[in-house]
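Notes for the one structure printed next.
What you see is the complex with one protein chain gone and the rest in place.
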């Protein structure tokens, strides 16, 4: 595999929570990932089309605002239809409306076809090593983040 | 029954919580009750002896510090032995160690022979009308408390 | 049609109104004269503006939660609980995210899924779908004033339905409900659509019904310096008043440094009144709203109570007229009704305990007050300049030019060039001014404060410092000190 993997990142549905997305994009880029950031209000189609266009190895979906269940349903099926059915898919954020038992939440999203499901408050430091394993790629992280903001 | 009932009031056992006792004594006196106040650290014997000496119609036991269960056990039996077995007995305060279901607490104390059991935070305004009913006596309460402290 | 800050002609308004009411079938339920009659019959304790006037007169800070679920009777039950068990002084109805983006069909699906799942699948109440009669049922079942809280760039139909439905206050504005809540909506459109809302409110006002309007102060909720939200709030206030609004509440989201927060609330009211008289508007009542910390919360409920309580302290000492309350579930999800009530109760305990205490008057407070005023005036002056005297056109151009700029906002209309960071005492300052029209005095002030922190932490202020600040409160701190 190429030394710099490409991933598609975005906040799905009618969700406008932009802060976590900015930080994820920044941290992933700092770690050497090529980040295609759709930003907020991203539709399922945008995720799929960008993944195809850029030959991405993973799709990272955020949903913060509670409608994730409705917004994410069918995404895996669409990747299959589009011929990228085996692409790695992560989802994270506040994935359901309200406080719900985490095991149940994880189950709901795994059943939808996500490979990994991340709870509220996940830090980039916890995502990047996992991505490294799942994409068998060498992370170029040196200590913690530094430098200036690439996207702002 | 005499128009001013006499009651014995005190904080049982090794308990030194004095504030609620002061206020109860004050409020009962203001309402026209003759209060024999044992204060804190009162033993079962003191309650019984005072009740006999003063011909009291009721014993009001406080326990705040959590050892109430151990301290109150046997009090009803002692009143029987002393020949005042039918005297009205109230207990109130923080009656067990820790936060416990109130119904259980009430049950424990009723089984020990208390006629009424009062939860934490009971106000004098809630006790006096009850006492009035149980002693079928005319409370002389006019509005809320007023005047200066009798005991301080 | 050119965007201008001028009171809409009633005919023009009526023409557009016809289209608006056709956007969803429930629009047909709105009959303005009948609605005015309905509003007239509401008892005064259900009128937001009257409750605010009482709060102002008695020096009380009203506590208001956020709350909304998909279905009507569940919403009523929830709000009753917050009123009775929680002791909320005024109530909200928070609108779901599909409605906010006018996706009424998706909201409809959400209603049906909620019925099917037996739990709310929507993060708020889809008032448009439910319609006028449903809103009135809510208003009638409760004893305190109700406000619509949302985040809708085009809230015209929502306003029509909820005001006809008896709500007496309506949050939002053409900037504050666009920049943090949308990606592709042009400011010219959202400002115009909010002129419509304000014109509607003005129409009620002309007919003797005061509806309170509240620009959304916190914006993105994340390290927004007071001058930014103040400038936007005051501009929205002036735009609203031009359309006939007379009761305005201006909001501000807690930054966390007590002196800055108190100075922010005070300066907000003083500045608004200054501009209102400068623009020669009269008979406008301005009140203030303090939002407990709007950024990321700690996950532990007890820590969240700490954050909530600190917000309550600042609201009380600032003598804000209203405080918007967070809950111990904030970091996790839409709160249970118990968690929501808990937030209100913790807040009110503090408000009451502090109601007789005052913020100490110091030079530091005065200095903070002055810098906020100076910055805000600089931002508004530039808007007037760019608009050649017109605030509506000016606001649009200011965002284009980046002389108004909101940190971390998703909107493409926003330059996104400024970068806030905390100083050594936790006050929010600017590390990058972007294109803000600030003179050297202001810039030096910020730089000096930030460099104090840099020295203290032995590191150069950078985006890493900003990231640390974004996480700080959720990790139990205010200032994001470097990890050891």
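When the chains are written out, they are named A, B and C in that same order, and each has its own residue count from 1.
Just so we're on the same page, a residue touches a chain if its C-beta (ideal position, glycine included) is under 8 Å from a C-beta of that chain, and two chains touch if they have at least 3 such contacts.
Here the structure is a predicted model, which is why all the values come from computation and not from measurement.
Contacts of the undisplayed chain with the visible chains, over the whole complex, involve B, C. Contact with the chain not shown here comes from a single listed residue; of C:34, C:300 or C:370, that residue is C:300.
For the chain left out of this panel, the touching residue among C:350, C:372, C:409 or C:428 is C:350. Although one chain is not drawn, its touching partners on chain C can still be listed: residues 256-259, 298, 300-303, 305-310, 312-313, 328, 341-343, 345-350, 352-362, 364-365, 424-426, 473, 476-479. Interface residues of chain B with the unshown chain, by the touch rule above, are 13-16, 18-19, 22-23, 26, 39-41, 65-67, 69-70, 94, 96-100, 120-121, 123, 144-149, 152.
Here, only the chains that are shown with their structure count from here on.
Taking each chain's centre as the mean of its CA atoms, B is the chain most distant from chain C.
With centres defined as mean CA coordinates, chain C is found 53 Å away from chain B. One simple way to say how far apart two chains are is to compare their mean CA positions; for chain A and chain B this gives 65 Å.
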